[in-house]
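As you look at this complex, bear in mind that one protein chain is not there, while each of the others sits in place.
Presenting subunit A:
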Amino acid sequence: MERAQISREAKRTTAKGIIFEIERWSLSDGPGTRTVVFLKGCPLSCWWCANPESQSDRVQIGVFTGKCIDCDRCAEACDKGLALPAVKGGFSGNGPCRACNRCVSACPSKARRRMGEFVSASEVIKEIKKDSIFYRKSGGGVTFSGGEPFRQPEFLAELLATCKKAGIHTAVETCGLFNWETAADCIDLIDFVMFDLKHMDDRHHRRLTGASNSLVLENAEKMARAGVDMVIRIPIIPSINDSEENIRATAGFVREKLDTALGIEPLPYHRLGLTKYAALGLDYKLSDISSPDDDHIQAICHLITEERVRCFSPGSRYQKESNQSQLTRIK
């Protein structure tokens, strides 16, 4: 009995992973009410990324000028002489810092924030289960986002398996750039996937995200064949990837190659991540672009629909209708 408990405990803590946030009550990351677990580390570095801390797979220290009371406690605490109060320029969080956390604990005003944490799957599961009642009543569940969740396949597989066992609906948001073979265990455990297609033109994709889209497109096709309920998402960055040509190309790809996908959801660009760039000492390459308005998004939806692909406008539900299987092929 005792041994059984120990081994169960041991099993529960086998997989560890790095995450940077758990967000409860999300209505926009899959069906129903969801808890979103953000896994850290991403192969892409998109110009518009709203979560710059999601890119590195290391723990980082963010510094927030607005909260700094300039007490110098961080500088005193840092044995490498790297930390400075945020108002004095803070510290970029890269390079020789090992994120030992001394400056963060020393900061009385929470102006220094640890971004990223190594956690066990069981710790994450405990948090996920808190909102079970909200999932049950809404047809919601958990969504693993990132970063790129498939970059931590063992951790993700354990999270997914435990959630499935607990009857929690599982979803994954992916940028598409991952090794299909190592992710295969996970894919069997996923109820719903949101798959990003950021640009169909490989030259642009390389320039804007730092990587080619060929593996992304290949994985999208495999995902479609795997039969997972899938929504294709396009982040709509005005003047960057929202040309009629790119939208039509994306929709055409979905129609021709991803015939099991439920449809396309345009995601309006926003700049809410700006302060996090500053906190990490990173440059933001798109600072003069504003969010697309409703008309703009409607126009995109119109193009997608013209391509005979279903479009989920922002705020609409991913309701499966009786004729769902034909929805992407309204011919």
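In this text, contacts are C-beta pairs under 8 Å (C-beta built on N, C-alpha and C of every residue); 3 or more make two chains touch, one makes a residue touch a chain; residues count from 1.
Just so it is clear, contacts and distances are computed from a predicted model.
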{"item": "Listed names \"Formate C-acetyltransferase\", \"TonB-dependent receptor\", \"ABC transporter permease subunit\" or \"CoA transferase subunit B\", with the criterion being the UniProt name of the chain not displayed", "value": "\"Formate C-acetyltransferase\""}
{"item": "Among A:Ser120, A:Ser138, A:Thr182 or A:Ser243, the residue in touch with the chain that has been omitted", "value": "A:Ser138"}
{"item": "Of A:Ser45, A:Ser109, A:Thr182 or A:Thr305, the residue in touch with the unshown chain", "value": "A:Ser109"}
{"item": "Hidden partner chain, residues of subunit A it touches", "value": "23-28, 32-33, 69, 71, 73, 108-110, 130-131, 133-134, 136-138, 140, 270, 272, 313-317"}
